[in-house]
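A single protein chain has been removed from this complex, and every other one stays in its place.
Right after this comes chain A.
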C-alpha cells in the first residue's frame, strides 16, 4: 500500500514522499511530532495523517489475509442468499407484470424503465409511489416515496385518482401476497398517501446531481422512504450537453451513488428513461437513451413497448430474472392487467 492512497491533499502527499515516507509502514512508525517536523505541518495535521495511515493499513492487512471468510466489508454468497429472501418487493398493481418480475420492483436494486412517449412511464412511476405505501397488514411495505420530477409531468390530480383506486383495491393486494385472507381494518385516507410522497422538481442537471448527493442526508432523516423514482433521469442530460465524456462520467457517478443508497437504506430505485433511435445493422431501431455505457449502470432494465394493440413490458436485462414480457394496461385506476375486468369509469 502506498502513500498515494491516503485521502489527504496532494501537497501533503508530495511532502510525505519528499521526506522519504514512501510506505505506510514508514509513516506509522513515526511519531506525530517527528512527522510534523519532517514534513513541516502542524502537529494536528500530522496526527490526522497518522490516523488515516493506520486505518488504511488495517484495511490493507485484512485484504492480504485471504483465509478468513469475512474480508473487509465482504459477504459470502450464502449470507447474501439468506438476505435476498427478505428482500421486499413493491407491486406494480399489474399481476402479469409482477409475475415476470418475481413479485414486483425489488428493493436494494436500481431498476430502469424506458419506453416511447405516451407508453405509461410516468403512470408506472406514480403507481409505484402510491403502492409503496400499502400497509404491512396488506402485504405492502408501508413506506414512503421520493418522486424526483425533471420533466414537469407529475400531476397531483392523477396521483389522487390512483391513490383513491389503490385504497379501494387494498383488500385485493393481500390476496397477492398471502393466500390467507386477513380481515384487517386499516383504513387509509388518500390525503395521507399524498402526504407521504416527497416531491422534488429538478430544473437542471446540476440540481439533479446535487439532489442525489443530498438524498443520503434526507433519507437519514426520513428512514421509512422505500422508493426513489426519477422521472426521467434523461431529460436534462439530453438537452444542451456537448461534452459527451463528461455526461457519461456524471451519469455513471450518479448511478453509483443511487446504487449505494439502494443498498444502504434497503430501498428501490426506479429510473425512467426515454428512447432514441440508433442505426443498427442497416436499419434504424429504437433503443433507450443515454448511450451504451449507461446501459451497464442499472441492475435491471425493463423496456416498455407497443405490441400490436397492447402495452408490453420486456425484461431486457436482469441478473436474476429470465427475460420475458408481459402485457399491462393503463386505466383510470392506474396500472392494471391488460385483460383486467375493471372497465374505465367515465369521468364526469
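Some observations on this one:
Keep this in mind: a residue touches a chain if its C-beta (ideal position, glycine included) is under 8 Å from a C-beta of that chain, and two chains touch if they have at least 3 such contacts; residues count from 1.
One rule holds for everything that comes next: contacts and distances are computed from a predicted model.
Only one of "DNA repair protein RAD51 homolog 2", "S-adenosyl-L-methionine-dependent methyltransferase", "Integrator complex subunit 11" or "TWiK family of potassium channels protein 7" fits the UniProt record of the hidden chain, and that name is "DNA repair protein RAD51 homolog 2". When you scan A:92, A:106 or A:122 for touch with the missing chain, the hit is A:122.
Taking the complete complex into account, A:235 is the one of A:235, A:294 or A:328 that touches the chain left out. Looking at chain A, the residues touching the absent chain are 7-12, 48, 116-118, 122-123, 147, 151-161, 191, 193-207, 209-211, 213-214, 217-218, 232, 234-236, 238-242, 246, 249-250, 253, 274-277, 280, 283-287, 303, 305-311, 314, 316, 323, 330-332, 344, 346-348.
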